[in-house]
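Entry: subunit A
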Amino acid sequence: MTGSRERILGRVRAALADVPRDERPDDVAVPRDYASAHTGDPIPTLVDRLEDYKAIVHRVATGELAEAIAETARRRSLARIVVPPDLPTEWTAATSASVVRDDGLAVDQLDAMDGVVTGCAVAVAETGTIVLDTGAAQGRRAISLIPDVHLCVVRADQVVNGVPEAVAQLDPHQPLTWISGPSATSDIELDRVEGVHGPRILEVLLTGE
Partner candidate 1 sequence: MSRTFVGMPDFPTAAAEATRDPQLRHNLREATHTIRDKRDSAVGELDDWAQLRAAGKAIKDRTLRHLDVYLEQLESAITAAGGTVHWAADADEANDIVTRLVRDTGEREVVKVKSMATQEIELNNALERAGINAYETDLAELIVQLGDDLPSHILVPAIHRNRAEIREIFLRTMAEWGVPAPENLSDHPEALAEAARVHLRRRFLDTKVAISGANFAVADTGTLVVLESEGNGRMCLTLPETLISVVGIEKIVPSWSDLDVFLQLLPRSSTGERMNPYTSTWTGPAEGDGPRNFHVVLLDNGRTDTLADEVGRQALRCIRCSACLNICPVYERTGGHAYGSVYPGPIGAILNPQLHGTSGPVDASLPYASSLCGACYEVCPVAIDIPEVLVHLREQVVSGSGHAMEKATMGAAGWLLNDGRRLGLAQRALGAARSMIPRRAPGPAAAWTDTRDLPEIPERSFRRWWRDRANGGEGGQP
Partner candidate 2 sequence: MRIALFVTCVNDTVFPDTGRAVVRLLERLGHEVVFPEAQTCCGQMHYNTGYRREAQRLAVSFVKTFSDADAVLVPSGSCAAMIRDNYPRLGETGSPLDREVAELAPRVYDLAELLVDALGVVDVGAYFPHTVTYHPTCHGLRVLGLGERPYTLLRAVRGLELRELDGATECCGFGGTFAMKNAEVSSAMGWDKARSVATTGAEVLCAVDNSCLMHIGGVLNRQRSGVRVMHLAEILASTEEEPARI
């Protein structure tokens, strides 16, 4: 194994014989004059783009979040909802569904859940993307993956305009999941249909405007 490591690195160096010996990686200039964002109006843009990719968006006044979650759960007939251990208890205070805190549930237990409620780390307006970084109110990756309905709470102050702003804010050492709408596929005649293995329904509750 060490042999192949040295062999490959040796081949790479031999292949790059034309590169001047004193050239450093940073000597290869990268033009960075692309835009940091293409919108200055993040909230309406986010709503528009989320809906374009078949997510459902609710704009919720801060004090009405619990009721909005309860209403969505009722409408979707969610009997059992899994939540991350640190989800604010007031978010699920109004729902009549049974709320299960994830304390390391087995996959089969997760598979028995009808829905999941999480927060997020960042949302990207112009691509309609929500990023989860397993931080506050998000839990581990599996809980937002296995249940079929994902209710995601996004605070207005978590919304950035474009991808470069999101990349700059996020910590790569956390496992990240970038979510743009419900799961989808274009594998049949390149015709996009929503709903494959990941949650088939994504409802976004946008608060704090």
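As a selection rule, all candidates are chains of the complex that A comes from, given by their letters.
Criterion: a residue touches a chain if its C-beta (ideal position, glycine included) is under 8 Å from a C-beta of that chain, and two chains touch if they have at least 3 such contacts; residues count from 1.
Just so it is clear, the structure is predicted and the values come from calculations on it, not from any experiment.
Student: Judged by that same contact rule, which candidate in 1 or 2 sits against subunit A in the complex?
Tutor: Result: candidate 1 touches subunit A.
Student: Give every residue of subunit A touching candidate 1 within the complex, in rising order.
Tutor: Within the complex, subunit A contacts candidate 1 at residues 1, 4-5, 7-9, 11-19, 23-26, 28-35, 38, 49, 53, 104, 107-108, 111, 124, 126-129, 134, 140-142, 145-146, 163-164, 167-168, 172-191, 193, 195-199.
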